[in-house]
Each structure stands twice: as structure tokens, then as C-alpha cells.
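The other protein chains are all here in position, but one chain of the complex has been omitted.
Right, subunit A next:
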Amino acid sequence: MAGSSIMESFFQRSLDDLIKGLRLQVTEYNFISKSLEEIRREIKSTDLQTKSIALEKLTYLNSIHNIDMIWASFHVVEVMSSNKFIHKKIGYLAASQSFNESTDVILLITNQLRKDLNSGNQFEAGLALECLAKIGNTDLARDLTPEVFTLLSSSKDFVRKKAVAVMLRVFNKYPDAVRVSFKRLVENLESVNTDPTAAIGVFCELCSKDPRSYLPLAPEFYKILVDSKNNWVLIKVLKVFSNLAPLEPRLAKRIVDPIGEHMKRTSSKSLMFECIRTVVTCLTEYEVILKLAVEKIRDCFLSDNDDDPNLKYLGLQVLSILGSKQQLWAVVENKEFVINSLSDLDPNIKFESLQLVMEMVSEGNVAEITHYLVGVALKSDPEFCNEILGSILMTCSRNVYEVIVDFDWYVSLLGDISRNPHCQKGEEIERQLVDICLRVAEVRPEIVRVARDLLIDPALLSNPYMHRILRAAAWVSGEHVEFSRNPFELMEALLQPRTNLLPPLVRSVYIQTAFKVLVFCLSSYLVPKEVISAPVDNLAPEVSAETSEQEASLCEGDEYFDPRMSRTGEDSNVDNGQASSSGSLENDPFTHESIFNMLNMIKMALGPLSGSDEVEVLERARNVLGLIDLMEQEIPGLLAREGSLRGEEVQGSRVLDLLQNAFSKELGPVSLSAQQRVPVPEGLQLKENLSELETVCGDIDLTPSSSFSLGSVPFVEKYNTQHMEKESEVSTESTSLLTEHRKRHGLYYLSADKNASGSNDYPPVNEMSNPIDGAQDLLRLTSQSVDSKKKSTSKRRPVVVRLDDGEEATTSGVEKAKDSKDDILSGAVRNILLGDESKHMSSQSKPPVTGKRNGKEVSLDTGHVPQSKETLGEIENTSTSVSHHSKERRRRSKKKDGDKEETSQKEKQKSHRSGRSKTRQTAEIQSQVIPDFLL
């Protein structure tokens, strides 16, 4: 055995050999597994030298090549306990690299750590402290608290600062340690001749978790803020104050001056930045210093001549903090810089400035800003482009399109955005198009126009991101086909060959839209026949024979539906003369010829689809074809190429009338709470246990929620088809069924003129008001925020609100559970700082109580009564004399006492601020509860 170990150690590869070997390999994997084999053998060696080198290699592989080393835990412990420093160091490094709180061998190292902590060699103690800081669990923290406590007042800087830093871990894992060592930690903070870096770091961490407990230490922090010359320490103390100041307004007032001083004096950018950040996060109500901070932001961080991207980025960051704090003027002041930063090289800066720009958006400038942004988006890389488009969509739709006044503009903007080649926001655009169409009646003609432009562009069909948008466009144009300038053109667009690129669900919406358009065209064609006399009939074929059929219908459609619009060039070339000459025709594009062509086109395009694999596509295609068949039977003349309809044929339109009626009712948004208001029929068991049912149909997804979401296309479509199918099959029943259905639920659909009454669930988004011109952002913003408040009161979304409540409740429950440890810690800290723990101290083996504090505690035991509100104003006095100091502190603590218990009470119950009268009682309860925790 001995011989083999000598051989092993003689031929053992060192770490350097391992690294060199690794560097020579092309594929590291084999070499690593071979080395691991070696290591496994060597690590079992009885020779510590061999063992430790093997362990070092293993640690290296673990840290660089992510090789698991948990299996070697026991060997780590062995190497740690070596007497030689070099082995010990390897062992400790391995332990802190690979152990975690649940490693089982951690139980074995307590004594080793204790021994090393007590070691005369400061470096050994350093190793142990470091290991404790990394892997310390509750047991280790509890068992080693006395040793760490001793080291807190070590004369050697090297050890003391590590001991201070390790207290953070110890407190977190074992809050009771606070009682023993908190005071000494505070001494480390106060002491003149030691470096407070480590101590202030610890307090900074503690404060960020539970600032309220550390308010009583404010005088110490203040002293550091005023006296310290060390930038690092100042930064940390500013961090502490930015946590404390929001809790205590008087404290905020005190620190304004010293922070201002630092800002004026310092040349260090990091300190400057921290000062500014402190001001913008918690001192915004102090105007003078806020102005100074904004000035410094501009001078030091946002200046173009100093071209440091880091400063730019951080400057924008603090600006956006200001923006979120209703201090938009600061952002507006730097508007130019922000907008220029949008085209910066650095993605961080771009994102930050984008956010800022979006914050500046208001009713007055939304068009201008978005126009600019869309331009930037076109030039940017895809990622940032989508970021821009996403934030435009989000900002504009915020609070039910609060900032949008001109919806025509917004809808055409949506159209433009969709055409951006990088745009991947199809889903959101789809949602907004449908949503706006449902909510804002005035914008429908424009939305149909935008939809038409999208639909007729064959190039868009090949872009998968467009499909969702096209689906919305198709649905909108079908639902409001009456606004379409040219239904024939629309029909053509819907049936164009490239639609086979669409996914089936989108395609079925296309076909459904074609159905609606067909019904519209047929009834427009037939209905006037009933009224208008023969001459028109006779004229129709004449003219269409003259002109080339398609273009004629296209053009005439234009003329008829939107005389304001100028024709598109091509159309006018072809038949401008004839069409305009035959004046009477201008009024009726629905010629026999055009209908005939359309029917043929539909048959040709949808015929193949009646055998489609996709159920949705198939059914809808059949619906359309079925309607055509029906019409042919009813009106035999319809499909003759030439000729006109005779009187008896007109009656066929009865079917069409029914269908047209079905479609002409307007679909409004449905309130999310609509279902709730349906009275529960008698005898319906809603609360019955459905668990049996679940076993029967366990894997069927029962999510009814989507069917009640607002304006979702699938729902609307489904709704339509239901009726449609009924209608086309049993046409006579259809209307009665529909009316019955509407009568039954009529209450719960919104009436068509939803802009009219205020009692609706969804009042108009924004009345079309005259845009206020000239007024600048700031003014507008204030008035706007008032407006929005008014509006929001009239809006009711009960279900949404309740959903949120539910979520909150669950998360707060989780938080509560998570916080329990913090609660213990802060409770303990409070006890120390409030000084009413002396009676429990006797049980401790080492009461670490200095004379000064002791006196304070004893005296404090007598009084719980919250005292007057004078204290924090006198911070400066604290440094004058020790006795005075402690008295001050005592008074302060007493005052805080009330607050403290109140808050801990609050945390316990997670309820809102309880009454003052309760606190007394709680104080007693708590002073009993905490010792139980401790013992």
C-alpha cells in the first residue's frame, strides 16, 4: 500500500500537467474521462499530498468543465483537515466550490471550521470564514457564532473584515446570532480606526431586505455620510439611505444637504451617479436638490462631448426612474438627447431611450412620436424593430386606447406597422384591429379600407407573421362589408390562388368572409330590382359587354362606394370614358354580368376545397357552394351569361333577405361578466361535485374562458357559423331562432349605439374631440391624468379586477411563507436596537454587552410608551458626547418602538395598518412570541 502510494505520487500528474494535456486535445471529452479515472484512484490514496493534488485537479475540472464532484465530498473533508496550509487551502477551495447547504458531509466539518477559526494563523481563519460565507447553513451558523463573534473584534484587519462580512450569511441563516453579535457589528461601523467597508456592505444588504428595522441606526449612517472620504463607503451608505428615507420623511430632509454637498464636490462619477440615483428615487419632493440632480445628469451623463456609452446608459436609466415618478419634465428637458440615442450603436442605450420616448407619449404628440419611431424601426435590426413596434402597440392601446384621439390615423398606422418586413407582432395587431373595430363605430370605414389594402396584396400572404393580421383583416371586411368600396375586388382578394399559403384556420375565416360578401352582393343586386324598374336592368348587360368585365366592375365599385376617393390609375385608364358617360350605371355596380362572374369565380376557387382535409375549411367552402346552389335553384336566370331577371325570380331573394338580416345585426363587445348575469335556471346544480365527470373526460380541455373574451375572432366566427349552419339548412327557422336567442340574451349584448349611453360596460374609448393644438406636454399630461381618472370610474370590469385580486392573494401568501425567516431576523434586530431583550440575555453563554448599551437596555425595559416626535431632527448632536448620544438613542428607540411593533404586527397578519390602539396589546404578545422562537 505504502509502496503504491509513493509510486502514485511520483507519477501523478499535477494540475499543470492536466491543463497542458487538456489544451493539446481536440476532443476534451475522452481526456477528461481518463483524467477522472486517475483522479478517482489517486484521491483514495493515503498520502495527503497525492490526495490533495487529485482534489485540486478535480476542483479545476468542476469549475471549468462542469464535472460533478459531489462524490468526492468526503475526501474534501479529509483534505481540509490536513495540518499543512497548502492542503487545507485546496480542501477549502474545493468545499466552497462544490458544497451546498444540503451536502451531507457538512455535518462533519463543524469542528474543523471551529478549530481553524480559533487558529492563531490569520490565513487559516480567513479560509474558514470564506468557506462559512459560501456554504454556511443554519447548523453551521448556530454552532460557529461564538467564534465569529470573537473574530469581529480581532486586531487583525485581514480577519476582522472577513468576520464582519460573514455575519450577513450568519444572520440570514441563524437570526438569533443577531442578539449576540449585532452590537459588535455596529461598533465596526462606528469605529474610527477601522475600515467600515465590510460593515457598511453588510448593512446595505440587510437594509435592502428589511429597511424598517435599521431606522434606529440612522445617526451612525448619517455620520458616515458626512464624514467619510471613501467613495466606496459613501456609495454604500447612500444605498442604505435610499432604503431608509422613504420610511421616514424627516430623515429624508436631513440627508438632502449632505448629498447636495457630495454632488457639488465629488469628482468621482460613481459617487455622483449614486447621489443622483438616491435623489431621483427618494428625494423627488425636494425641489432644489432635484434640480441639481437633473442638471448633473445632463452635464455629466448626457453630454455628447463626453462619449462614454456607460455614462449615457446610466444617465438614461436615472431619467427613466424620474419618468416613472411623475417627473416627466426632466425627461422632456432632455428630449433631444433621448431621441438621438434611439439610433445609438448600443442596444442597451437604445432600449432605455425607447422606454423614455414611450413615457413622453401623450394625446398631443402620439402621432408625431410614433411616426418617427416607425421610421426608426424600418432602419433597425429585427430585434429592436420589434421592440419598437411592440412598445408602440402597447403604449397606444394602454387603458383602452387612452392616448388615441384620431382612430382613423391609428388604424392606418396599424396597417403600416403590419407592412414592416421585420414585424412579428401579428398577434397583437390582430387583437387590436378586431378590438377597435368592435369598440369604435366611427372608424369602421377606415378599418375596412386598411383591411382591403392588406388583403389584396399577394406578397403579404407568404409571410407567416402576417397571417394573424390577415385573419383580422378578413374578418373585419366580412363583418362590415357594407363599407367596402368594391366587394367584387374584395372577393377576388379573398379567393386569390395564394391563399393556399394560409394556415387552415385563417383560410376558413377567409372563406367565411367570402360567404358574407357573397350574401351582401347578391342581396344588393336583387333587392334594388324589386324597387327599381326595368330600364336599369336593360342597361346593365349592354355596358358590361362593351367594357372589359372585371375592370368595369372594379371601377364602378369605386365610384359607387366612395365617390370621394380618386380612382386608382389602372382602372381609370381602361374605361373611364364609358363608365362616366353612362351616368345611370354609376349608381349600380351590381350588374348581372359582375354577379355572374363572381359566382363563377367562387365556384372555381372553392370547388376543390369542398374536398379539403381541414374540417373548418371544408365546411365553410360547402356553405358557400351550398348557397350558390340554392340561389341557382331559386333564380334560374342567375347563371345565364346574358339576360336579365324576370319578376318571379326576384322572390328568390327571400332567402337572401333572411341571410342578410342575420349578418346585418351588429356584433358588439361582450362584457366579461355577461355570463354571470344570466340567471341560473331552476334545478341546475352548479355546485355539484364534478370529480366523477373528471375521471370520465379527464383529458378534455375544459376552458370556457376564451369563448367569453372580448372580440376574439374564433369566438365570433363560431358564433356566426352556428347560426349560419342553421340558417342555410333550415332557412325558415333561422330568424326566429336568432331572434329568440337575441331576446333571451339581448340584455347581455351591447346595444348597437354603444356610444350613446353611459350605462354600458364599454363606453366609447375616446369621444372624437377636437385635438387641442399647441399646448405642451406637461400641461396636457396633468389634465390628461385627471381625465383618465374620470373615465376609469365609469368603466367597469368586475371580472378582471377579481382575477387580479385572486392572484395577489396567492402571491402574498407565498411571500409570507418566504418572509418568515426575514421576520425572525428583523424581529431579532429590532429587539436589539430597541433594547428590550436584556431579560433573555442571561441565558446566553457570552453576554456581549458593553456597559454603555447595558445601561440603556435596563432603563428601556421600563417603558413601552411611544413618545413625542422630536428625535430625528437632532441627529447632529449625537456625536457631541457619549452619554448624550446614548440618551438620544434611547428616546429615539422608544419612539420607534410603537412603529416597530405596529409593522411587525402588520407583517404577521398581512393586513393593512392596524389601529394604534392595538399596538400595545401586540407589543405584549410579541415580546412573548419572540423568546419562544429563540429558545
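Here is the rule we use: a residue touches a chain if its C-beta (ideal position, glycine included) is under 8 Å from a C-beta of that chain, and two chains touch if they have at least 3 such contacts; residues count from 1.
Definition applied: contacts and distances are computed from a predicted model.
Colleague: So which of "Rab proteins geranylgeranyltransferase component A", "E2 ubiquitin-conjugating enzyme", "Ribonuclease P/MRP protein subunit RPP1" or "AP complex subunit sigma" is the UniProt name of the chain that got left out?
Modeller: Not shown, but named in UniProt as "AP complex subunit sigma".
Colleague: Looking at A:90, A:322 or A:506, which residue reaches the missing chain?
Modeller: Considering all chains, including the one not shown, the answer is A:90.
Colleague: May I ask which residue of A:20, A:335 or A:677 touches the chain that does not appear here?
Modeller: Spelled out, the listed residue whose C-beta touches the missing chain is A:20.
Colleague: One chain isn't shown here. Among A:171, A:221 or A:313, which residue touches it?
Modeller: Checking the options A:171, A:221 or A:313, the one contacting the hidden chain is A:313.
Colleague: Hey, which of A:123, A:329 or A:372 is the one touching the hidden chain?
Modeller: Residue touching the absent chain, from the options given: A:123.
Colleague: Take the complete complex as the reference. Which residues in subunit A touch the chain that isn't displayed?
Modeller: 15-16, 19-20, 23, 49, 56, 59-60, 62-64, 66, 68, 84-87, 89-90, 93, 97, 100-101, 121, 123, 129-130, 133-135, 158, 161-162, 165-166, 168-169, 197-198, 201-202, 204-205, 208, 231-232, 235, 239, 269-270, 273-274, 309-310, 312-314, 345-349
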